[in-house]
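One structure follows; several queries about it will come next.
Just one protein chain is left out here, and the rest sit where they should.
As written, the chains take the letters A and B, and residue 1 is the first residue of each chain.
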Amino acid sequence: MTSWRTPVGVLLTAVMLFPVYWMINVSLTPMSDMRKPPSLIPVNPTTEGYERVLREQVPYLGTSLLVAAGTVVLTLVLAAPAAYSLAKLRPAGRRALGFVLLVAQMIPGIIMALGFYGIYVKLGITNTVWGLILADSTIAVPFAVLILTSFMASVPDEVLQAATIDGAGPWRSFVSIVLPASRNGVVTAALFAFLWAWSDFLFAATLDSGGRLQPLTLGIYRYIGNNNQEWNSIMATAVVASVPATVLIVVAQRFVAAGVTSGAVKD
Amino acid sequence: MFPAPVPTRLLAAVGLVVSVAACSSAPTAGTPDTFSVWDPYPQFTAESEWVRTIEKCGAEAGVKIQRQAYDTTDLTSKVLLAAQQRTAPHVLVVDNPVVSTLVEAGVLKPNSEAGLDAGQVSPNLVAAGTVDGQTYGVPIGANTLALYYNKAVLAGAGVDPASVKDWESLNAALAKVKAAGKKGITFSAIGTEEGSFQFLPWFWGAGASLTDLPSGRAALELWKSWLDNGYAPNSVVGNTQTTSWQEFATGEYAFAENGTWQLGNAKKAGFEYGVIPIPGRTGGTAPAPTGGEFVTVPVQDNKDTEAKAGRIASCLTAPDKVLAADTALTYISAVPSVQQQQVSAQPELAVWVEAVKNAKGRTGDNLGTRYPRISQPLWGAVQAALTGAKAPEAALRDAQASVK
Partner (left out) sequence: MRSRLAGWAFLVPLVAYLAVCYAYPLFTNVDLSIRGYTVRSFVSGGAPLVGFANYATVFGDPTFRTALLNTVLFTVISLFFQYTIGLAAALFFARGFRLSATLRALFLVPWLLPLIVSASTWAWLLNSESGLVNAALKVVGLGPVNWLTSPEWSLVSVTIANIWIGIPFNLVVLYSGLQNISRDVYEASALDGASGWQTFWHVTFPLLRPVSAITLLLGLVYTLKVFDVIWIMTKGGPSGSSTTLATWSYELGFGNVLPRFGPSAAVGNVLILIAVVAGLLYIRVQRRQELS
């Protein structure tokens, strides 16, 4: 019954990931061949790019992980209680707040970065990892609040009323009922917070370009000179950067899938 | 209910942040013991010759150095912001057309007050840093544009590179190359400063002036004819100088307009190459724009700090130190005596030294910050003409009309 889906799924994924494959292809192509008529596999593969990247970039991986993980934690800590309140406690002024969240996301990233830079310089906290985490979280927090609100809204009110009758306060309802029931939303929000922080370049470049601990996206700029870009090293950095994150996501997705089915059984 | 208190508290919180910020930004009196140096060379790591030179110069001035490298396009806005917060770096290495903008912003110290001397530098290279008779900073070196050619492709088409003396002979060469089944020329006409940079040798080579864009009509018609005749690929409209170089590196192209910085890559290209100056319309060498950075001293709250920063900047541009930096960057030195050393060490640099001597600063002729206002309509006109949206003459006329 489901057998046809696997080959079709593989095919669709292959189509979707073709540009990624092309990136890998370019990362292995020597400079002189880059603008030759394209070939589907690198004809004279060079590992020059990778040798440089592995030599120069590996320490940055740890920083990227730290920043991304920190952003996930900060985002969820801020967004989950707020979403619960907006979805279930429905205080006055919640529509206005939802509205502010929407507008907040619309501020151009570069203006956000400039604003943070001004404040950070005054407070003397440029080039710190946690400063970068705080800035990166601004990409994810409004999204997380909105998405979690829509997930938490679908938790039936009757369940919560029953809990209140049993004497559960709002905090206990939140922790033991709403949060577990909207696990999919939590994982979705966490996933995107992670991805955004992982691939952020703008905040890193503005706020952390002099730091001792720099994320991987800044490493790419080593290969972009004033007049010259070393494309095989740039692409190799991107490949190296995406491997650990891909593994993490594949593992996380399996965990989510398991969570979903067990949740369904409970229903 | 929480009617009013919440907003008030919020405002108080915001106020607190702002006031804390205001307190901590009070300028510190006295000279710091660590000096910051910003440059646009992220490719140079802490172990590079360039960074060692900076540290050496700091040691000579008796201070520690904290060096930061930024991407060149980020550096301008970064410096403006830092100056706004009164945390500008002590020494700033910055792309030459930006100098006049930073002077306009009041960020830079003139050499006479910072204790810098650009006296040894060729006057055409200092021009980009001269505003209203005052010079700001010293060029660390210079690069410019010329025509690279592929020896095998030209030989196969029966073209002698020495015969390319003016636009007519260049066109004749391109026609022969095309007839021989190869590709003619590649360059960059992208809609950014890079596009204007590449167009200027032809524009100036036609005898045109930046204050009268339609006077460069012949240059734009030349470029357009190359596309129409199939001498140049359509991709030039979106090419950066790197993309254009990659096209040349395939070995299919006869000519490429590109810069001094590609010399290192040219040796790796795997075919024999040569370099000729860009010809003027009726012969001679066309003036190409100068590229390369200036070492400058930003304004500080303290005179002693500025003086010390001036000493570091002088040290960085001193003839004995600058050779290493120029070699690493594949730049031509801005100082004639050092140029001689470079040529005797590497004879193939002679053509570049010649090109640099003929080169012109983009912000020179006292254009200063008027240059960016002209350059943007100019690259727009180039794009409009090459894509066929407008005729070359009309495109330049419209561009001139939009210069304010």
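Rule of thumb we're sticking to: a residue touches a chain if its C-beta (ideal position, glycine included) is under 8 Å from a C-beta of that chain, and two chains touch if they have at least 3 such contacts.
These numbers come from a predicted model, not from an experiment.
Of the listed residues A:M31, A:V67, A:A82 or A:V121, the one in contact with the hidden chain in the full complex is A:A82.
Only one residue in the set A:P45, A:G115 or A:P180 touches the chain that does not appear here, and it is A:G115. Contact with the undisplayed chain is limited, among A:L61, A:L191 or A:L213, to A:L191.
The chain not displayed touches subunit B at residues 1-2, 6, 10, 13-14, 17, 73, 76-77, 80, 83-84, 97-98, 101-102, 104-107, 190-193, 233-238, 243, 247, 250, 369, 371-373, 375-376, 380, 383-384, 386-387, 389. Within the entire complex, the positions of subunit A that touch the omitted partner chain are 2-3, 5-6, 8-10, 12-13, 16-17, 19-20, 22-23, 26, 34-38, 77-79, 81-82, 84-86, 89-92, 94-95, 97-112, 114-116, 118-119, 134, 138, 141, 143, 145-147, 150-151, 153-154, 169-170, 174, 184-185, 187-188, 191-192, 195, 198-199, 201, 217, 220, 231, 234-235, 238, 241-242, 245-246, 249-250, 252-254, 256-257, 260, 264, 267.
FYI, only the chains that are shown with their structure count from here on.
Centre-to-centre separation of subunit A and subunit B, using mean CA positions: 36 Å. Across the complex, subunit A is touched by residues 1-2, 17, 20-22, 24-25, 40-43, 45, 66, 68-72, 74, 77-78, 81-82, 84-85, 87, 95, 143, 240-243, 245-247, 249-252, 259, 261-262, 265, 268-270, 291 of subunit B.
Taken in their complex, subunit A has these residues touching subunit B: 31-36, 56, 91-92, 114, 117-119, 121-124, 205-206, 209-210, 221-229, 231.
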